[in-house]
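With one protein chain held back, the other chains of the complex are shown just where they sit.
In this document, chain identifiers A and B correspond to the written order of the chains, with residue numbering beginning at 1 in each.
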Amino acid sequence: MTTRIEYDHQLSELKHEIIRMGALVENTLAGAMQALVGREYDKAQKIIDGDDEIDDLMAAIEDKCITLIATQQPLASDLRVIFAAIKMSTDLERIADYGVGIAKIAIRLKDEDYIKPLIDLPRMTDIACEMLNMSVRAFANNNVELAIETAKRDNDLDSLFKQVYRELLTYVMESPKCINQMMSFVLIARYLERVGDHITNVCEWIVFNLTGNKMDLD
Amino acid sequence: MMDTANVEKWCTKEILLKNRAKQKRRQRFMYVLIYTAAALAVITLLVIIGFIFANGYKELNWNFLTQGVVDAGREGGIFPLIINTLYLVGLGLLFAAPLSILAAIYMTEYARQGILIKIIRFFTTNLAGIPSIIFGLFGFMFFGRILGWSWSLLNGSATVAVIILPTLIRTSEEALMTVPLGYKEGSLAMGATKWQTMYKVVIPAASPGIINGIILGMGRIVGETAALFFTLGSGTNIATSLMDSARSLSLHLYTLAKEGLSVGKAYATATVLIVIVLILNLIAGAFGNRINRYKENR
Partner (left out) sequence: MNAWTTAAAEEQVTNEIKVSVKNLDLFYGSFQALKDINMDMEANKVTALIGPSGCGKSTFLKCINRMNDLIPGCHVKGDILIDGTDIYKDDVDVAYLRKEVGMVFQKPNPFEMSIFDNIAYGPRIHGLHDKKKLEIIVERSLKRAALWDEVKDRLHQSALGISGGQQQRLCIARVLAVEPSVVLMDEPTSALDPISTGKIEELIAELKNDYTIIIVTHNMQQAARVSDQTAFFLLGDMIEAGPTTQIFQLPRDKRTEDYITGRFG
């Protein structure tokens, strides 16, 4: 039945690149949090340097999509895959940038002791990485239900963010001198909450790809 | 994937060159043959025409063309015979052309394309090859005796009409069949009736072929002798009515030569005949040109 072998090959390559990008971004995020908690400054620097690879990958995906549109005149499901790929790569790249942001903060705090143990931030990161993993699987396996379920977990991240914010606020009110560190942690919490929102976007595009409907999964 | 690298190449330059000389020789030989054949055809024609002209020009003068027949043709001219011949051609075409075009239209457009049509075509094609003296006999018996037309212009025209009818039907049919289907579709799709389409689009488009057939018919009529022998009569005056007996140029030529009345005048008559054929063809060609001015690349 398939007469467009080369075209199908390119489309499946595209899918693989999105999956690979998802994996890289997951590593970036997890690695950045590890570097923060374990105070591993080399690791943090590696994360920052590794962002170039992710940016290049996004550019490659964009190029591939534009070329496919120009040369193959994709329609129907092919068109949706390509469109979803472009949008997803953008969201994934932003997630990676947030990971880099966390790594940069880790380096910035290297000369300070942590005033409080980091518990919730790593938990948020775990949830975010799990969401990322689930969404990549949903994409790879064409699983609409998984994508919808993944998006729901963003609620956990939102409530965790509120919790972390209140906790850090009390710390600052008690000892104002630690405000620099606390603000950095609030920033990280905010980053992770935004990561959740971006993953939700990714899930929306996965659903669009498979059903043609753009659902609002927030 | 085929292994193209190690396959021995067979279309080599050596083979090409070896063959080349032989091909060239063969080509030159064919050229010579073709040109010779063409030259022979043209020369033959020129010789015939030249021979006739050469023997006829002595008697060819203004008097010859304008005077009537005197002393059974030994003296005088052939003017009335020219007119009679033209009458014959005109009447013959008048009978045959519309009939053949309509018949051709019926056969290509209206009739169901089955066994019956094939039989009709078979007959028309074969009628074209029947010797004209048989038609002459038919004209003599049917038109002359049964219908009572006796020896007359009417009989002669009807007979030659019957002779050229099969040819005209064939050529008109061919012409109609070469009209592209798109013309008919385009016209019908605008709400034209079948006849409107025929009359306004198809027949004009087929006209070059039809006119070609008519030219062939004219030539045949002018040259017809055997059939007219039994039907036209031998009157040497200009025919004033359809029932008049009216000799044609070809009959006159035959009579002059056979009865030994005037060999010179016979040749002169032949010359005039040839010239008339040429003129008729030119007129038909010009007429065809006018109709074809809307064809491509004009």
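Definition applied: a contact is a pair of C-beta atoms (placed from the backbone, for glycine too) under 8 Å apart; a residue touches a chain by one contact, two chains touch by 3 or more.
Model, not experiment: these values are computed from the prediction.
The chain that is not drawn here is touched, among residues A:I19, A:A60 or A:L79, by A:L79. In the complete assembly, the contact with the undisplayed chain comes from B:L188, out of B:I49, B:L188 or B:L216. Here the missing chain is touched by one residue of B:I49, B:L99, B:V201 or B:I276, and it is B:V201.
Listed here are the chain B residues that touch the chain not shown: 112, 180, 182-183, 185-193, 196, 200-201, 204-205, 293-298. Within the entire complex, the positions of chain A that touch the omitted partner chain are 1-4, 7, 73-80, 212-214, 216.
By our rule, only the chains that are shown with their structure count from here on.
Between the CA-based centres of chain A and chain B the separation comes to 91 Å, rounded to the whole angstrom.
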